[in-house]
Structure formats: structure tokens, C-alpha cells
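I'd like to ask you about the structure that follows.
Only one protein chain is missing from this complex, and each of the others stays in its spot.
Coming up: subunit A.
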Amino acid sequence: MTRGIGLAVAWFALIGCIVFLLAPLVVTVGVSLSPSPVFQLPQGEISWRWYERLGRLDGLLDSVLLSLQIAAFATAVSLVLGTMAAIAVVRGTFPGRETLATFLVSPLMLPGLVIGIAMLQCFRALGLRDALPSLLIAHVIVVLPFVMRTLTAGLSLFDFSLLDAARTLGLSYPKAVIRVMVPVLAPSFITGGLFGFLASLDNYPISIFLTDVYHRTLPIQLLQYLGESPDPTVAAVSTLIIAMTALLLIVGDRLVGLNRMAGV
């Protein structure tokens, strides 16, 4: 009897969570398909007008391209740096390894605002005033913790005698790393890279301090549209982002398995 009630409560809570998580997404997609110029769910009629407006929206395409470029660059750099740092942390014997590992993951725990202000002051002090390099560097800091976290987890389970085996079987050390370590750690690379990429694409609090008129990342541009002309175009953009994220997650799931991706 008690068990039945407990189970019912658990199910109720689960369904509640799913509704809570999905509702905003459904509303966003709904609004983007509504012909109404204010935020409203479609009343029987569906319209693509807000999607048609996207192409004519001033600066949108630029900001999308900028965000994608920054995310791609930051992810690529972070994968290389993060892998090397993770190897040092997992394989090294120097004192303070644990502290260093925690430090490299700490941007995940610090408020973005704090990092943003700190980076701004730091770049100014160094005389770096250009938006693009500032953004690129700052986003490496956004992505790096994701890569670090998944790779330290992956590497601590990696059996380094696999590299020895590959070498005795006829591969030089660099080739052994590429042919054995990279494929075995692929799930960690994909997971860390994917989440880091999405985090960069989505980042507002750090980017806001470093943009200028010519370099606006997508989230900043969207917020500005929302302030200037609050029509469902923003919902259309959001819907496209949701679709892209879903696609990435599906691809990731096919490659790695969603359980493993979430389990890091």
C-alpha cells in the first residue's frame, strides 16, 4: 500500500519534471509558428512569416556565423589544451595535481559575470582591446572545463599499456596515440567537445563584456532584438537553435550513447 503511494508520487514527480522541462520549448516552437505579431500560441492557423523575416533581419546571419566560429575555435583549442592538461593531471606525479585539476574545472562553478568582468579588466590591463581575440580567448575558458572534466574521467580509466602494445606491434609513439588513444577516448572527446561547443554558443554573461558593435555573438544579438522589436522572430531563431541542439544530441547519442554522455 505504502509502496504503491510512493510509486505514484515518484511517477507524478517524473511527469511533472518532463512537463516543466518541455513546456518552454513547446511554447517557443508554437510562438514561432504563430501569425500573431505578439507572443502568442497559434490559434488554428500556422504561419512561416517569422522564419521568412529571419533572412532580412539585420546582422543575424553575421552573429550566427560569429558565434559558430568562436565556438568551433574555442572547442578545437580546448580539445588540444584540455587533452594535454588532462594527461598531465592523470599521469603526472607532481604535487598539487588535484588542486590543478579542480582549478581547471573551476570556471564551471564560478558565476559567468565574475569571469567576464575579470577577463575584461585583464585584457584591458594587457592592452588587448579588440573584440574578436578577446572573445576567442574568453570562450576557450568557457569550453576548457567541459573538455577537462570528461577527459580526466576518460583518461583515468584509460589503460596506458594499450600504447605499449601498439608500439610493440609496429607503431611509432605518435601513431600509437592517434590509432589507439584517440579512438578509445573518442567518447570523451565527443562528449566534452559537444557540451563545450553548446556552452560557448549559448554564453551570454562572459561575452557581454567583450563584444563591440561589429562583433555581437548570437545570444547578445537576440537579446538586443528582443529589446528593440519584441516579435516572434526571436522565437523562430530559438526554434532553429533547439532543432540544431537536438540534432547534435542525436548524432552524439549515435556515436557515443546518451547515457555515457550524461554520465560524465
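Convention: a contact is a pair of C-beta atoms (placed from the backbone, for glycine too) under 8 Å apart; a residue touches a chain by one contact, two chains touch by 3 or more; residues count from 1.
Going forward, contacts and distances are computed from a predicted model.
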{"item": "Record-based protein name (UniProt) of the chain missing from this complex, from \"Sulfur reduction protein DsrE\", \"Na+/H+ antiporter subunit D\", \"Polyamine-transporting ATPase\" or \"RNA polymerase sigma-70 factor, ECF subfamily\"", "value": "\"Polyamine-transporting ATPase\""}
{"item": "Candidate in contact with the missing chain, chosen from A:57, A:100, A:118 or A:184", "value": "A:184"}
{"item": "Contact residue for the chain not shown (choose from A:171, A:208 or A:223)", "value": "A:171"}
{"item": "Residues in subunit A touching the chain absent from view", "value": "159, 161-162, 164-173, 175, 179-180, 183-184, 186"}
